[in-house]
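Yeah, one chain of the complex is gone here, protein chain that is, but the others are all in their spots.
Labels for the chains are A and B, by order of writing; each one numbers its residues from 1.
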Amino acid sequence: MTALDDTPAGPAEAGQVAAPDEAVGARGLLRALLRNRLAAAALVVLAIFVVVAVLGERLAPYGRNEVSSADKLRAPSLEHPFGTDQLGRDVLSRVLIGAEPSLRVGLVAVGIALVAGVVLGLVAGYYRGLVDDVVMRCMDVLFAFPAILLAIAVMAIRGRGATNAMIAIGVVYTPIFARVTRASVLTVREQVFVRAARSIGAGDLRIMTRHVLPNVAAPIIVQTSISLAFAILAEAALSFIGLGTQPPEPSWGRMLADGRGFIQDAWWMAVFPGLAIFAVVLSFNVTGDALRDALDPRQRSAIESAAGRG
Amino acid sequence: MAAEPVLAVDDLRVTIATRRGPARVVNGVSWAVAPGETLAVVGESGSGKSVSVLSLLGLVPRPPATVTGRATFQGQDLVALPEEALRKVRGPGIAMVFQDPMTSLNPVLTVGRQLTEGMEVHLGLDRRAATERAAELLDLVGIPSPRERLASYPHHLSGGMRQRVMIAVALSCEPAVLIADEATTALDVTIQAQIVELIAELQRELGMAVVWITHDLGVVAGIADRVAVMYAGRIVEEGAVDDLYADPRHPYTRGLLASLPVLGDRARGGEGRHPADLAVIPGLPPDPVHLPPGCPFHPRCPVRADERCATEEPPLRPVPGARGPAPHRVATFYDLPPEDRR
Partner (left out) sequence: MTAPARTPADAPPAPGEVLLRAEGLAVHFPQRGGPPVRAVDGVDLEVRRGETLGLVGESGCGKSTLGLALLRLVEPTAGRIELDGTDVTALGRRELRGLRRRVAMVFQDPYASLDPRQTIGRIVAEPLEVHGLAPGRAARRARVDELLAMVGLDPSFRDRRPHELSGGQRQRVGVARALAGEPELIVCDEPISSLDVSIQAQVLNLLVRLQRELGLTYLFVAHDLAAVQHVSDRVAVMYLGRIVEVGDTARVTGDPAHPYTRALLSAVPVPDPPAERVRRRIVLSGDVPSPAAPPSGCRFRTRCPDAFEPCPHVDPALADLGGGHRAACHLHGVVGTPVDEAGAALLDDPA
């Protein structure tokens, strides 16, 4: 690194040479994401997913539980592009309508984990000491359980259904957010600007919300994107084993479970909801990785210099 | 001082590709250093002083950097040399000591290993002979109980000790040229004094040429034979250390020297009991991506005595009355009235 201390990119006296992209504005971030072709594709998939989730019912050619006993287990055709299930329901319509519960459960569950985990991680990392020990040991205990087992335990207490699935998944992901937040807080709290804020008389709450939190946002954003993928997967898994979204409401996990029995005769019943889960989960993961690169200036410059070499 | 130079740099230019366009970091720098001589390259951050020297050893990644010009060392042109050949020059030919010894030393290798590695590779010594020599070197750089220290890791040592180890590593292959890049900047003044003394002593003993890259005009005064002052990638003034300090001819050099508070001449005498203002160079150094036309210093220059200042690059030329093979030279279109600082 010494080699470049003197270069314009270094922390030189000449302030006007500071790279403008150092500030990660929302627009700059989006631009960085779109430069990555894979991430751009993932964002398109996610945009479609959201539109479908919002419009679902209106996009679907058939009703969610419209049964046509004459059309049971029909293979994909022009009339039913994804085929029909054992009750004669249109699979395409149910995949489109099933996007909404997937997204809702994912968002709410991750929202719960995000708020709880960030608050706990912030407090633990900022105050250290006993608070830190107690909070993080509790998180360790939660973390030690296999995620699905923990979710099942939560649902065993609170009963099945989509709402409880959200709470269960939220609890499962809280420790991850707490850990990510705490790890970043531990480095940020040692920064001179935090001491500087204290030197002018700022209190703990102010320092935590105004100085620490904005500076730990990047890894939390990345974690949010990746957790959304896992939450959607977890919702599907819970529905698959009958604990999540309840029939007859369409849900990708539920549809996958139903299709399992007919996999020999009617592959389309399991494959299309499976592909939907696959595409959305993959897209969230890719976006998460791309966000990580875009938000980490060190990695970003490494990628750029590699690109420059090629 | 009229000895044949061991390292001669001629019209060196380094451009680094950035997202905002090419940054012209070094713009035609020439100097030479002879065995036993100490050349100080002085400048502020962004002046190109480090890059100009690092680029000689292939330590500035290309790309994004492009390096042109010549650097003659033992009959080879370093700029044109491929990486493998350069690797043979680094160490036995030209060795470096950096500002931060903690990052330049490998934290997971013992001091002994870092010393012997180069000697085994470059001097062909076996393990035993190299270890023997390593202990001698640690002794030479003033590290107490050198034999025990061979087994230490860098983090066991204090900053001053680490810098001594770095110097020992640099000397291990008996280089013809030692380059010290802000080698004492991170150290305290009393430790700095030790290191400066040490390098001077070793230079007398081993007859190395030393290139000292620094921003500290005080350190330079004590150690350099010749000084080159850099600004925005150019040498704006150069000469023997006495001439340059006694009668600086470039407005930048003058401004820099005048802006230093100097121990001993306490300039109380502003309003009442407050200290008088120090002389100040207004403004900031230029952005190497957008260098101004003409003399790079002209936007900050208090003199600007020639209309060409804003349009043409002033070449380095001898100051009036300067003599000898390496005269005091300055890059201005005009002559400032002499200023006897003594």
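By our rule, a contact is a pair of C-beta atoms (placed from the backbone, for glycine too) under 8 Å apart; a residue touches a chain by one contact, two chains touch by 3 or more.
It should be emphasised that the depicted structure is a prediction, and the values quoted were computed from it without experimental measurement.
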Check: Which residue, A:Pro61, A:Pro214, A:Pro248 or A:Gly261, contacts the hidden chain when the whole complex is considered?
Finding: A:Pro214
Item checked: Of B:Leu284, B:Val303, B:Leu316 or B:Leu336, the residue in touch with the unshown chain -> B:Leu284
Item checked: Which residue of B:Gln99, B:Thr131 or B:Gln194 touches the chain not shown here -> B:Gln194
Margin query: Which candidate, B:Gln74, B:Asn106 or B:Ser158, sits in contact with the chain we can't see?
Written below: B:Ser158
Item checked: Touching residues (missing chain, whole complex) on chain B -> 44-45, 144, 158-161, 188-194, 196-197, 215-222, 224, 241-242, 245-246, 255-257, 259-264, 266-267, 270-275, 277-281, 284, 341-342
Notebook entry, point to check: In terms of residues, what is the contact footprint of the unshown chain on chain A?
Noted result: 11, 13-16, 18, 22-23, 191-193, 195-203, 206, 210-211, 214-215
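We take it that only the chains that are shown with their structure count from here on.
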Notebook entry, point to check: Between chain A and chain B, what is the gap in Å from one C-alpha centre to the other?
Noted result: 51
